[in-house]
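Just passing along the structure, written as structure tokens.
Removed from the display is one protein chain of the complex; every other protein chain stays in position.
Chain nomenclature is as follows: A and B, assigned in order of appearance, with residue numbering initiated at 1 for each chain independently.
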Amino acid sequence: MIFAFDIVILVFLVIAAIIALSVKDLLSASMIFGIYGFLICLLWAEMGAVDVAFTEAAVGAGISAVLMIATVFNTKRKSSD
Amino acid sequence: MSLFIDIISWIAILGGSFFAITGAIGLFRFPDFYSRTHAAGKGDTLSSFLVILGFAVYQLKDFESFSHDWPVLLVILKLLAVSVFIFMTSPTSTHALMDAGWEDKVKPEIGEGKPNHLNDDCGKF
Partner (left out) sequence: MRLSQIFATIAVVITGCILLYGVSDFPGFGDPHSPANAGVPGSESVSQYFITESYGDTKVPNLVTSVLADYRGYDTMFETVVIFAAGMAIFAILGAVGGGGQPREQSEEPFFVNGDHSRIIVGTTCRLLVPVIQLFALYVIGHGHYSPGGGFQGGVILAASFIIIALSSNLNAALRRLSEANYLRIACIGILIYAGFGVLCQVLEGNFLDYGLLQPVLLTDGPEMARSHSMLGVEIGVAFTVTAIMFAIYANLSSRGTLRDGL
């Protein structure tokens, strides 16, 4: 556990989360959510939980981004609020 | 020997970081979609290859005899396999992105007074 590295990842995590919530274009939001997933994966790998990091890289960053983009393509692209 | 390996791996890693930064600067500074994607894709591929090469060379520090230290060679082989896959996937994803832009009629920016054939063809192929 490296403290400086932790702080950098957590700051990027908060920025990615805020941007993913505030952006109007849902396609961009799902892409940024993929970035969020990779950052969480990095955080877990850095904390030594390699199994959880592996799951997050496969599920959170890989499949869920694809599923969200597939959903956005079949519904509206612009967020209403 | 150890110093030699250190120097080579540092050159590779720093070179990779340099190309990553130039790719990022190009992503911000270039005028239109195509040249930006070009900068990001090229810089990303070469920089990740150089950084992984640096890691692989650094692993050679632990290598003394084949019978005892063969897991080191396995690590190097895995790192090189990762770089081979990045060399396959990263240009392909850049190509797919550019192709999607071309089909979506994103116009390339071309300077004043230059011959311009691209704007008419945009989205046709």
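Some points to look at:
Quick note on the criterion: contacts are C-beta pairs under 8 Å (C-beta built on N, C-alpha and C of every residue); 3 or more make two chains touch, one makes a residue touch a chain.
Source: prediction; values computed, not measured.
Among the displayed chains, contact with the absent chain in the complete complex occurs for A, B.
Although one chain is not shown, part of subunit B still touches it, namely residues 85, 88-89, 92, 95-96, 99, 103, 125.
In the full complex, subunit A makes contact with the omitted chain through residues 1, 47, 50-51, 53-55, 58-59, 62-63, 66-67, 70-71, 73-74.
Here is the rule we go by: only the chains that are shown with their structure count from here on.
The mean-CA centres of subunit A and subunit B are about 23 angstrom from one another, to the nearest whole unit.
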